[in-house]
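The complex appears here without one of its protein chains, the remainder shown in place.
Chain IDs A, B and C follow the sequence of writing; residue 1 opens each chain.
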């Protein structure tokens, strides 16, 4: 599935496009959030501390499977890649992901303030948009979706080990919430990762409104 | 009313455009939601499980009045049509609809959590945007709008029979809410279906804010 | 100030542009809302019952000062002008307005559910965006803005007399709220009318959040 660099869905073009989308959704404001995509044996990562909605194809780093830079951005002013890179590689190496996405969505952050160890919800159509990576099939409407929550740290790279431990403890999850910070979501392809991010954010947002109306998030089957 | 395939309002072009709009309104995220439009004796349906906001004219299926595919999408990678198709055809066959729309709007889902069998509201200007299909005229400001709610199922196609039964029980409705899932809305034309979807979503959203302020949804005439 | 018809700020082009904006702000969904603009001695009015965000220059009616059509839309399919036209002409004839705008904003509707005869707010910077038409100067930060509320009717044209009576009773207002319906706002120019619509909608929205936090809307000077 070789895609030419000029194609709109090559990571050089797709990452800037998705970053603009994420910015407009409030997931990547204030230089927060991030996107990494694998194509064949290369891993494409955005730079650190930049306005995500203004990233250009020339700003992207290319890494190999060992997270070693094999192509620096063509824009010579860009020297530092996203601090999320080790976290993205948790998904690439432990789950053979095709993409890993990171959002600072307020919905995700609020959910981590209202739930202790896990976010749980059942009986929602949008749960069907989540794939169970062990069973390799979509979750069902009556299933309980569980998203684990880890604690935040002062430095993003310090999250690497706890995210990895969480992924091992929760082999059926495609996502890890980080308390008072946001969420990491991955999938076999960027389409699946993005679709699951959208489903999760939708469910988080819905859960906040449900809480205001005193509606329980989990029902018996 | 023959429209050339290159025209912006031909279903090949209109379905992608409306899907982008629905995505931006939060009605079709995470590959959810859907749109089907009839033109002359052909029925145009989007593919299943794809990012709705990225659908292209070449991704659309063309069906006949018996819901049989008469033209596969020109994009050979697209092999499966929307799972909503039997539900869309409820509207086409039972109501002679020109379009049937499906949204996962959070407003619609929340309304199904707060109401048992029906959503009811009266004395709102936006009710005038709803046509009574029996009286064949617009509803009045003081009328009570009733939208029936059916229960969700694990598989979308399993909704077909209960949606049909609901449509028979509520001959004056243009819409069926599906609990913890979303809503189906249809109309004589895509313009009417879209207009009524907008009015309904507006009223659902308003009803949630009214509930927070303890304002009743239905008034005596 | 003659403006050629091809200019982006000629009403033929400006009305469609502002309708798209109003749609995106949620003020003109479901074919609701409306815009009318005067240029020299002509009055430009949008058609009735159409998707406001899809209006084109060829869909606009041109009227004279007596509200008589002097130019039909160039699009021959458009036969009926906005039902708001008599209400727009209240502003044109009683206040010599340059534009009159109508929105179905949920903020405006909710405000009419929470207040009886008038919406009142003081000590807000955005109040300075409102002009007092008697004093012919901007309101001050500590002034109390008063927006009167009239009752809705089954037919939009039936509002004409009560809106006119309200305008006479409130000579300092640039806007009339319609209960369970929306708001009419006018100004000397379309820029002023639009700016005041934005300020009012902002203040309505803010007032709803203030109510949730139990903060009074009006302070002593």
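Before moving on, here are some points about what is shown:
Everything below uses one rule, namely that a residue touches a chain if its C-beta (ideal position, glycine included) is under 8 Å from a C-beta of that chain, and two chains touch if they have at least 3 such contacts.
Everything numeric in this text was worked out from a predicted model, so none of it was measured.
All shown chains touched by the missing chain in the whole complex, by label: A, C. Which of C:46, C:87, C:124 or C:183 touches the hidden chain is settled by the complete complex: it is C:124.
Note on the undisplayed chain: of the listed residues A:62, A:110 or A:215, the one touching it is A:110.
Here the missing chain is touched by one residue of C:60, C:78, C:175 or C:199, and it is C:199.
Touching residues on chain C toward the chain that is not drawn are 123-126, 129, 140-142, 191, 194-196, 198-199, 201-202, 205-206, 209-210, 212-213, 215. Even with one chain removed from view, chain A keeps its contact list with that chain: residues 26, 29-32, 50-51, 104, 106, 109-110, 113-114, 152-154, 178, 180-182, 208, 211-212.
FYI, only the chains that are shown with their structure count from here on.
Measuring from the averaged C-alpha position of chain B to that of chain C gives a distance of 30 Å.
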